[in-house]
Structure formats: structure tokens, C-alpha cells
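Below is one structure, written out as C-alpha cells; the observations come after it.
Omission of a single protein chain aside, the complex is shown with its protein chains in their original locations.
Naming follows writing order (A, B and C), and every chain is counted from residue 1.
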Amino acid sequence: MAHTGVLRPGFIQLRVLDMPAAVEHYTKRVGLHQVTEGKDGRVYLKSADEFDHHSIVLRRAESAGVDMMAFKVRDDSDLDMFEKRIAEYGIAVDHKAASDVDLVREAHQSRITVDHVAAGEQPGLGRRIGFTVPSGHRIELYAHADQSDPKPRTLNPDIWELEPHGMCARRFDHALFYGPNLEEVLNFFTTVLDFKCAERINLPDGTLAIWLTCGMKAHDIAFVKHPEPGKLHHVSFDLENWQSVGNAADIIARYDISIDIGPTRHGITRGQTIYFFDPSGNRNEVFAGGYTYYPDNPTRIWDETQIGKSIFYYERVLNEAFLSVVT
Amino acid sequence: MAHTGVLRPGFIQLRVLDMPAAVEHYTKRVGLHQVTEGKDGRVYLKSADEFDHHSIVLRRAESAGVDMMAFKVRDDSDLDMFEKRIAEYGIAVDHKAASDVDLVREAHQSRITVDHVAAGEQPGLGRRIGFTVPSGHRIELYAHADQSDPKPRTLNPDIWELEPHGMCARRFDHALFYGPNLEEVLNFFTTVLDFKCAERINLPDGTLAIWLTCGMKAHDIAFVKHPEPGKLHHVSFDLENWQSVGNAADIIARYDISIDIGPTRHGITRGQTIYFFDPSGNRNEVFAGGYTYYPDNPTRIWDETQIGKSIFYYERVLNEAFLSVVT
Amino acid sequence: MAHTGVLRPGFIQLRVLDMPAAVEHYTKRVGLHQVTEGKDGRVYLKSADEFDHHSIVLRRAESAGVDMMAFKVRDDSDLDMFEKRIAEYGIAVDHKAASDVDLVREAHQSRITVDHVAAGEQPGLGRRIGFTVPSGHRIELYAHADQSDPKPRTLNPDIWELEPHGMCARRFDHALFYGPNLEEVLNFFTTVLDFKCAERINLPDGTLAIWLTCGMKAHDIAFVKHPEPGKLHHVSFDLENWQSVGNAADIIARYDISIDIGPTRHGITRGQTIYFFDPSGNRNEVFAGGYTYYPDNPTRIWDETQIGKSIFYYERVLNEAFLSVVT
Partner (left out) sequence: MAHTGVLRPGFIQLRVLDMPAAVEHYTKRVGLHQVTEGKDGRVYLKSADEFDHHSIVLRRAESAGVDMMAFKVRDDSDLDMFEKRIAEYGIAVDHKAASDVDLVREAHQSRITVDHVAAGEQPGLGRRIGFTVPSGHRIELYAHADQSDPKPRTLNPDIWELEPHGMCARRFDHALFYGPNLEEVLNFFTTVLDFKCAERINLPDGTLAIWLTCGMKAHDIAFVKHPEPGKLHHVSFDLENWQSVGNAADIIARYDISIDIGPTRHGITRGQTIYFFDPSGNRNEVFAGGYTYYPDNPTRIWDETQIGKSIFYYERVLNEAFLSVVT
């Protein structure tokens, strides 16, 4: 028992327009390492502090955005268990919303279908199961990852083997997705995948946003209500502390990386943060802090009176880009 | 599923020689708040960032040390489940070790007996089950705690309501105990209570120390081999970062609080730390950092060649007091 | 020799609309201490880390803003020396600029007149000389200040005697003034008062801003070109580091203090900073860092291509308020 089922965000596959520029950005600036390049040209990256084979996959494409986000589960048998649960799960579709916006139609299905991805489709990973949640995002689960270098040593380990560089990202931490049907997404993640809702924004006309966790972090995945399905707001990397966020800001300014907002703080999760864009326009976040969450903690709720403070605790207003710029 | 069973360290009950001095130390210096004082004179403390009723219990006594450490479990039914598991668990006693040192005899029992503590024995807590592990320490489990003030708000919560003060301890985080029979303790915590061993020190003549976790922290409880059972090495509080550890050091020096060692860092857990003593001689730690642990992470192992670095990463030698001064 | 003449910013006298609100703001939030209240109702404040009697003077008035900024000189004889220098100094008035904007007329005088303020006009201070520089700001010089409590101890001093509180301001550090005739101001401060120009913004149509230092800090006083004379952009307090700036941001948000911008960084001086407003609308800055300046260092120059980065290094654009909101 203890920590079972979905353990953590495992990897995210991002679409980038210019692969060399993307690799330079994520390795030299964000501070990751390239593990390998696949035969199909996908590039696999990780932090030196992660054991698993990779946590970021870059795929060259004509438009930026996210292909899928995958979670690692504890045991191979969890894959069968979750497949069964998903098959038994029926989704009540919000047809009214769908009728409003053509683009969301595909995201609405009364059942969520699971498909299978064979071991080795990505180097170093075992078999995966995949499905699309009602917000239009593809989620995958897998139980096995080879370890790859660089990784932490396990015999007499130093704090680090390779000097951290760039923004010193310690791990792919979470992603924030934009899409419709948040109530359905919330129901699915909490009842089928055993996530908890750590925080949410409740507006008079419904749920604006949800922060979901499968462990003790304040969030592993989050969603904001948006008419168009399957959109990426940001992919986020964990830093050590506020000093690291300041260092990231220095790097962003020094190399004239496109900035969104920050350094600032989220009221939600309390994370200290800065948002910027990779060369393809995918929003990145590096952040530090955030409280420790336990499953017996109450869900923190924000209402329309403090929506600015919930997202940007210091500015206390949402900037235009936060609600509109996605890939 | 997900995070089930034992959730986290709930509280620790410490024996102190001078109650007013102890309360001043833990509230004004460490940064806790007094919740209430019981009719029997015990004083209940907590951090303003903890929801549950209390996390530190101070009991006036003639000798310093620890009465028990209690863990919160997720559901009341977990108490029955763990009681059954413990009853079914038989311990192979290391008679040789026991014959060497008289003091450890009482700690050796072929069975671990569970007893019950009624709801309300401590204010705000539900029923508890208790038992003594082979190192001679009493461990308790409970499923219910009332919330008490101060605590985080759940509607539009600010980062904090009350300005943090003193060392700004954010929670009772873990304890390190000294006692015999570490292999038995390890077996019990991992097989019965579903803990994982994040790190250990293996010497040629056996296990010197183990770091155990029930969640995603690098440790929730730890044990060092010691002939005398039931001893407390330190009770530890979580701080925000290395800057906070420095601030704690300033406070320790400014108020001439007895210091043990630090600021320094542990190789084990990577925690940034400082050790000092409460007015009764109980060792305290305030620390920050430490990696995020997942149950699929390998156990990090330290051997006799790097034992200094494992405990005090900067000094690279154990100080005399670390191995000998306990309460 | 060595560090002679003007030593440092000594105090600034601010006009506030509501004295109790102002005192609460500067003591509880910014972290100063009240030293005394004068018979005329002026309130005198200081940081516990300053030796001199006070560094902030609050005067109740119908409009916010600055009455004067005073610098401490090393010796009483310096007052006579500077009075003589000022008397000998003739200012070439920029009549064209004056004809453009009526408001600046009063600031243009072919001579700067020195007047005298008797010892004791402010409690704890010796005699002062005062004069108005071409930007329309009154500057004063004085050589003597009594020490007042709280102050650093000089025998076996602890890091601090009183635990720092609020934003933990360590000293009144500098002010930024808005007014016309910057070239004249620059000439006066550098040739008469022996200041150095550490940085400046040169636009195609002339000097936009100057940062002046009388010691080894990157700035002790600064000016931005503005048609209206005698305006205050901000009064600034020194903090320990970026972590302190983050803590200040938490306090600003927690108590809903009006924020201008930040946490961010200046390209000019490299200071890490946050701007906010006191209850009367006077802009405050708390900042940390900034390079050490020596008088043989070159003046750093910014041009129109990087004006955003010069002021707000992370945002890389000036916000509207920076150039327009002054008191």
C-alpha cells in the first residue's frame, strides 16, 4: 500500500518547430541533459537528478504544443487495473458546451477509449496505455523505465555528480493544460486515477481551474477551462528555491528569452515562479516551493473575489496572456 | 489507493525538565504556537502551517527524552488493519546482542503487543493504537485529529495568516531514534507499516543506520544503532530553505542556545541542517531541502569509506556528540 | 583623506496624509523603529542597524511628497567648505526648457542660495545647511547626529539585538527624484559635492536619468528627467538579499499594500527590487544587491535601445507608472 498506483509525472512530449533551437534551450538554459535521439528524430531529455530514462520528449512538428503527458505507475499490474477502471467509467458529456464551440466536439465522448503503445516505442520505456481525457489531452501510463545517465548515484552519493548548470532544473514537475469539461476531468482523475484536488477556482458560472496531485506535491497536473481542447499552457520544472528563480530570471534576461511574467508567486500552491517561452512558443515555468500536500488536507478553494491573487499573488491581477496564450 | 495507510508523522511527545523554559524555546525560538495545555499539565504545540490539532507534546518529567512518536493514518479502518498485521508479525530476536548489553533486554520480545489509547487522551485526537518496536521506542497510530488554530485558511488562503516568527518552523518533520535491533526495526517498518528505506549506512559488521519514509519525503523516521533502547537523538522541524537555516543559526547564537553542529548538510537526504538543544537537553534539528523520494527509487547506500560524508557532508567526519549524546 | 566630505544619505523628510497609518506602515511593514515624536508632530524613525538618531522623518501634510533629503558629511568644517563652494558655483540655466514648461521656472536660478537650519531643529541633529538643486529638490548637509536606540552595540556585538521584523529594512539607502535640468544637477553634484555618476541613461534628446554616488554604493541619490520640479519617485530601503525581497513581496501581498512592480531587478545598479506605496501614495522601494562602486570605475551608460532593460531588467519594458506616478 502506501504510495501506490500513479506515482508521478513521468514525461511530456512537446512539439517544437526548430529542433536545434529547442535542444539548446532545454539543455543550456533550462539545465537538462540530452539522453538520446531516436531514429524518428525525437530527442529525449532529462535532469541529472532524475533516475528514469527521460522526462522530456521533443518532436519536430509544424505547430507547437503537447502530444501527450505520461505518468509512471508503481507496478505493471497497475496498467491492467487502470485500463479496467477506465473501461468501466462512463462520462456524462456536456453537450451544451460542445454545441457552442465546434472545436471541442472531438473531445466529447461518452466513453474513454484506451489504446496501447508497445514497449520501446520510446527508448528505455516499457509498454504504455493511452487515452484522451475530456479536456482533449492525451494521457499515458507506464510502469517501467530504464535508468539512464546522468542520474544520481546510489552508493555514497554526492549531492550532485555534474555541476548543475543554467536554470538548474531538478525535474519535470507538472504541466498545466487548457481545455473544456473540467468537471469531467476532475471526476475522472479523482475517481479513476486516484488523484486528489489540492486547489480549485470556483467562479459563479462553474469551475475555472483545478490543481490535481497523485502524491505529496501541491500539483502534478492542472487544468484551466478553455473552449479549445488539448492546449498546453505550460510545462513546469522544479527548482531549489527563490534564489534559483532569481537566477532563472537573470538567465532569461541575459539571453533575451521571451518572458511571460515573473519572478512572482502563485497564491495557489504558493509556488515561486517565472514563466517564459521556449523558441517554439511553448510556455515554460520554473518554480520553487509550494506546500507539502497530504490526502487528508482540505481542498483549498478560491472564488471570484481573489482570482488575481490566486494566480499571481504579488500582482493580484491576471495578465492578459495567462488566459489567452497557449500552444 | 494512491497514498494510503500511514500518511505522516503526526506528533511526538517529549519529556522536558522545565516546562516554561521548554514552551518559550519551542514557541519563541523554534517558531511554534501553543494550542492548549491539558489538565495533566502537558502542553500541546503546532506550527501555524499545520492543520491538525498539535504536533508536539511536552510532558514535564525528571529526565528528558521521548515518550512516543505517533503517525497519522488515512482511515480509521487502517488502525484495525495495522493491529491485525502487527499481531501476525513475529520478530526473530537477536539474542546475542541482547546478551551483550543488559539494557536492551526489555526491547526484545518475540511478539509486538498492541495496546489502545482512548480518543481524547490527548485533546483533539481520536483513538490511538500503540506498540514498542525492537529498538525500544513506542510508536502510535491514529486516524483522527481535530483541526486547531492557527492553521492555513482554505478559502482564498494567503501564503500565511500570521507572520512566521523565530526559526519559522513549518512542521514537525521527523525524528531520529537510537536503539538496538535495527534489522528488525527495518523489517517491521517496511513489511508491516509499508515504509520504504530511502537510505542506509551499512558497515562491515552490520547496519549502522536506516532512514525510513512513508511518503515522498526522504525520511519520516530514522534509527541509528545504539546499545541502549528507546533513546532520542533529535526531533526535527522543516524550514523553507538554506537561508532559513542561516536565520536559525543567527537565533541560536543570539540567544546563546546550546548548539551541537551546523549549519551544515547531510549527505544522506541532502538536508541542510543545524542541530541544537532545547533547555532540557533534547536535541533539535531544523533543516531544509532533501530530495523528493518515490517508492520506485533505489535505496541509497553508504559504506564505511564515506560514513563521515553521509552524516556531515561538509565536515566529512562525525563529531563525537553525534554518536554519544542522546536523551 | 580617504572617505571625506559627503559620507552618505542621512535622512529624508516625507509628507504623509495620515500619520498613524504612515507610522504603522514604516514600523510594522517596512521594519523600522520609531525613535521619537517632535513637538510639532513630526515622527522620527530609523532602522535598528543605524547608529544615527534617525533616517526617516514623517511630516503630516495635505499632499504627499518629499520636503528634503539630507546627507551627512564627515566634519563640521565640511559644512563651511561646501557652503563656500556652492556660493562660488554659478549655474547656466537652460532657458529653453524653462520656457516650455511653466512649472520648472522656479527651479531655475543662476545661483544656488544656501540657508541655515539651527542645531536641534530636528531632535538629535546638529546644524544643517540647505539649498535647492536645479531639479527643484531641497538638499541639506549636516555633520552631527546623536546616536539613538535601537542601534548596533559596539562591545561584543551580536548580529542583531532586536529580531528583525517586517521587511527587515537595514537602512534608508537612497531616493530617486524627478525634476528638470538633469545636466545641471549632475554638474552640481559631481563638481561641488564630489559625487560620481555611476550610471546614466542617454537618449538622443539628452540625459534621461542619472545615478549618483558619494561612496561605494552604486547610488545614493538618482534623478529622472521630468517637467515638474521637486517630485519624489521613491525612497528606498536596503535589504539583505533576494530572499528578503521575496519576503517583502509576501508582506505586501498579505497586507494588501498597494504594489507598483516587482519583485524584479534593475539593469542599472543590478539591484533586486520591489516597488510599493505607503498609505499616502509615496512610492517605497526595498532592494538588495547592486555592485560595489569605486571612483575609478567607468560610468555605465544606457541608450535608447535598452531603456526597458536598464530599469526593469526582467520585464524589459518600462511600465506606465514608472514614468508618470510621482508625489
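Everything that follows uses one rule, which is that contacts are C-beta pairs under 8 Å (C-beta built on N, C-alpha and C of every residue); 3 or more make two chains touch, one makes a residue touch a chain.
Here the structure is a predicted model, which means the values were calculated and not measured.
Within the entire complex, contacts from the absent chain reach the displayed chains A, B, C.
One of C:Asn187, C:Asn241 or C:Asn319 touches the chain omitted from the figure, and that residue is C:Asn241. Annotation: of B:Ala21, B:Ala253 or B:Ala321, B:Ala253 touches the absent chain (contact as defined above). Only one of B:Arg74, B:His144 or B:Lys309 touches the absent chain when the whole complex is considered: B:Lys309. For the chain missing from the display, the contacting residue among C:His174, C:Lys196 or C:Arg283 is C:Lys196, taking the whole complex into account. Against the chain not shown here, chain C presents residues 1-8, 49, 51, 72, 74, 152-159, 171, 194-196, 214-217, 240-243, 265, 267, 270, 289, 291-292, 294-303, 305-306, 309-310, 313. Considering the complete assembly, chain B touches the hidden chain via residues 242-243, 246, 249-250, 252-253, 259, 262-265, 267, 272, 274, 309, 313-316.
Within the entire complex, the positions of chain A that touch the omitted partner chain are 158-160, 163, 165-166, 241, 243, 250-251, 253-254.
We adopt the following convention: only the chains that are shown with their structure count from here on.
Centrality by C-alpha centroid: the chain sitting nearest the overall protein C-alpha mean is A.
Because chain B and chain C carry the same sequence, their contact can be compared by residue number, and over half of the numbers here are used by both.
In this assembly, the C-alpha centroid of chain A lies 45 Å from the C-alpha centroid of chain C. Per-chain CA centroids place chain A at a distance of 33 Å from chain B.
The geometric centre of chain B is 50 Å away from that of chain C, both derived from CA atoms.
For chain C, the set of residues touching two or more other chains reads 241, 243, 250, 253.
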